[in-house]
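Written below as structure tokens is the structure these notes are about.
Only one protein chain is missing; all other protein chains are in place.
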């Protein structure tokens, strides 16, 4: 069933793309108390929270700039022909109100928000914020049963703790999620891992629980198609979460992030990896760690919003 | 009568100021077909159109960045104690859809938009766009009877034509407005004029019709209070338009503009001149020529939105 | 016959490359009324006009910054050994005076300029400006007989109209050029096309008239050499125009442009595609859409001027 | 007694000012376990912690960039002739190790550090970090008896709480310090206050406890000398803390900060206010809220380090 | 006698100001071997040389960016009504070819260039480059008899040597010029001096030979008019050189320079000081230390070129 016209983005032929109050991809803004909410199938959500950041802060400003750039997105995927906004009811559900001064309250707010939209059967596509956002999201989405996960990143985010025992930072969300049984580690694959490390604690943990880590060296050697075939096999057709850290991509393409690691994929590969997810049952996704203060041109947000559109096309196709 | 709570901005205590879909000053967005429109008293409007620019383009991106920065504005004027959003119903009426490829169609769209809201008694506070925007606005507001105008700028914008006969550029709007009887030149005062000029044609015209030009040298010598006392006297208590070109302010404070002229007022004077408008009957206002591509820090938009808030406070006080 | 020493660029050994009034590649400036004009074989020309831009403006500033960067170009192509300035008389013919306030007058000025230099047998290498510049250029060059064209871009620029009927924008030049019989669509190839689209109207038109569109996915899959072999075959040895939109290249390499699309070629491929044009009869060329306001480092103009030098080497070799 | 040569900065005649590992003002780095510590009289300290920030983060990067710029400081104050490094033993004591993931642990670390150096009689000149840093510093310095304070800022930082009860943010430090009896409110003066506010809760509190607030309007009207005479009188000759928020200064001069408010003092006044503190018994000072991510030129840190040098000269003179 | 039309700048009505090969103020470029040279009365010259820089390099790029911005200058001084290009024959004489690898050869080249144009009676207005440029210029202009000098700067540039005996840096030119009898120290006034210093060696020298140093504190206290009256008296009506270091102006207005010192004049005062030179016999002038790499917006060059125009107006008026 095609989408309702209410959910069609404003066209650039009616209002130039640099004009108008910027919602995600020029979709209608549907507040949580809006009667239209129950019609929404995919919700684009901002989570402007970065209190898990232990290094350079800034991703709290991500949703604002991603919305801004996203008004440049048009109706149709040039590579695949998919027209997601006609296939399915998409809407901008606004930002989750963060508490910048209390980590646990902030996480509880995110989980509640997600539970609220899940009650309507809405699948979330969330723009961070830092990577700790994924944990409270998974606490809602993975509550019923542990999920598989395809994770693009330069870091595993599987560390135990930081700086003398802090267990909730943007380096630990998936360690917690596995401990909390929100993810099935045997159905988790992490792609693009690289950079210097303190030690091998994260990879030892991954090995011990069955998380598959594909470092960037293997990625470059095997090629995108081969790697993604393995990834699809790992997650299979059961419900799967997609988590995309913008620092997966090389910092020449995505400088606006807090912990860049050089030697990553280029922007074409950044899209390819999403296009090769056919058949994966994506029940939710996030794009995190876009940090506008470190991005003089805004190019990182433009790249991020382009990735979000590819993810949306996949989610719309597997509806 | 105090404003209706529907028209109160979102508080930073409920949603941090960097979060949320950015409307002007976090006011509700009220579309032209919204039943709430008739309750609005002051409409904040974007006019992202800069086709009148003959030099460095960019003000079409002004409303987007002004909205972004404006979410930093809080409820109360620290200097005067005015709480405009409680005094009067304010709303973001969105952007006027511009036609970037047809100057006359674009102007007609602006005039129609303004006529539409005037029918509801809404006073407009418009964010440009370049200074040519003022002409189609005045074609609506000054249609019934010519208006007075207080005009802050480094240029008179009173030139006849440009580049072999083009009569509609950002250097000509007030020449046209006087010719079209939208402004009463004897009630027009221009403050801050400076910079190199082609010739004296604009000032000769001003002198011939009675427009009062206060060059920056006089401004600096006499001081803000003296100059503004004269300005108030010139416009009196009859309906008056306020046009504020961001290049009135020195480019160290406002680099993000297309035609900067050095030697202007500082940011404190930029606010003072508005605060000294007590008693002026402002029936509409604009803030124009904010050009984000020339502003690496966003400081110009922050200054611009601070000026808009001061103007709003004046408009709310003279309701 | 080797070039006349008058047409040799100033050497960096006589005047460091950052010094001097910047002409294109430090060539002599030859005004249209200069008696030397008739000796010129290739004219480097600026067309600082961007009124066809429907999105982010700025390419009007392209020629200025391209000239600035171009003084870094030395005498010899490091890859091919070609020394174009010794092979053929090259000169900077200055900028075509644009009319920023009148689209049709502006286009007429460009066409007249081109007709003027064609009368001397000068082949133009033009730096834009936006892509609408190509239309008035083709009105001169393709007047006698329709041309072939090799077109590097992320967009087809084959749309019919924009925003309610505007037929002259930077998204329509080649639709118009085909309609006006300036291009032979069967000898037109477009390479690098990508990004989201409103719909498929442009590609349907291309298919209906025989324009060959090579999307970026095909480009990456087949590789540069294979794609360019097909391109050479399409245009054959008859007169061919070369149009190079800087947004053909990935925005990490060329951020300074108004409508970037991610996933494009890298800077090495950006040169390779030109080096693989041996045997193509290039009777004129342009490099468009370099927009300095969106380029904090100036790297886009440096890339653009490097591409211009490659094009010049090809034009000099096929003299 | 003049300072020991060990504590003299490296001269630009021996090592150019852009060279060398950057310590504050090229002073020797004296770690807490260094036997030289007991000779230090004034310690320059970094506190790279900004977890109190509720808006745009970044001041955690302040000490790094302030050290970098501070190597440009030479030996002698050009205006007063003071040579602080010869008058008194100054050293860089390094950064207080912050805990970016735990506010209370972070504050405890700062207080302990300060207690440690107070045991040696060292007066601290601290570079933040956000303004919440002042609270744990005052917990050490004001423990014995409540202090006076001269506070330059655009905000009072006297709010009770934020976002539903968070009592420790950069908007609350001095409310807490007064409640904890670390400051004597009748000997506290706040200078430069301005900008929009949520409400008047902070000023009502100030009035109720006797804090003197000098808003920017009064500052500009009375002039620097008159205002500072009053400030000196308020604090008298008893021990006084000096807290200098860089957002006291107008954002054209100091864009690199998280919560700028326009209409502030210029850079000359920024120095003057410190030069007019003769006779004030400064037992410690801080310079906070320098946020490098929002400062493309580094000018804010240069201004900040120039202010720090003026403060140091005052502290050295009142030894 | 009015100027010859050949020497009139290109008008913005014929060619928009962002278009065209950028010469200083759009004046004709007259090479040294051009027969028109002998008609030139004031020559605008670039000296892109900064080998005297001991700190942050970059002024070698000054002339290029000053020419670029200078195309924004129009025909008439808005404050004084002077139309310099009609009063006197002005031309762009190009750049003096610097030798970036040999200080003494570079200085010899500059002196020779100046001697060459003096032979034609041309007065130079030179854009640097760093402040060491003034020395070789004075070696030509002051050869016949020592000159007076009005010097705007934050540094005296009167130091003896640097870093173990280097006597030719941008901190020493006027020490050398006085030693070489090119300047009459009793007719030299330095205005705006400030910032930290190594010691008082420069001021002691000034005092010993009779150079009048007006520090910024005195400047701010007495006001522009009073200071400039004294300056005019010091130099009298005998031949006087004008040297204007852009770091005279506060770095908020002029960030693009290598050795900024905070607390300087604003942009209006920057113009006023030149406008108050009526009656001074300016036989040559320079504007130095504009360093584009440290100026993200280009505002410093715009300010610099505005100052150059004011200087030119004074030179044209005293012809």
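For clarity, chains are labelled A, B, C, D and E in written order, and residue numbers in each chain start from 1.
The rule is simple: a contact is a pair of C-beta atoms (placed from the backbone, for glycine too) under 8 Å apart; a residue touches a chain by one contact, two chains touch by 3 or more.
Please read these numbers as outputs of a predicted model, since none were measured by experiment.
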Which of D:43, D:63, D:142 or D:263 touches the missing chain? It is D:63
Out of C:55, C:161, C:266 or C:281, which touches the unshown chain?
C:266
Absent-chain interface as seen on subunit A, which is shown:
54-56, 162-164, 193-200, 215-217, 220, 250-252, 255, 259-260, 262-264, 266, 294-296
Positions on subunit C contacted by the hidden chain, ascending
11-13, 16-18, 72-79, 81, 252-253, 266-268, 270-271, 296-297, 299, 302-303, 306, 309
Please output the residues of subunit D touching the missing chain, sorted low to high.
14-16, 18-23, 29, 46, 48, 60-61, 63-64, 67-68, 92, 94-95, 97-98, 100, 296
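Definition applied: only the chains that are shown with their structure count from here on.
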CA centroids of subunit C and subunit E: separation to the nearest Å works out as 40
Centroid from C-alpha atoms only, then distance subunit C to subunit D, rounded to Å. What do you get?
55
Flagged in subunit D as touching 2+ other chains are 54, 56, 162-164, 252, 266, 294, 296
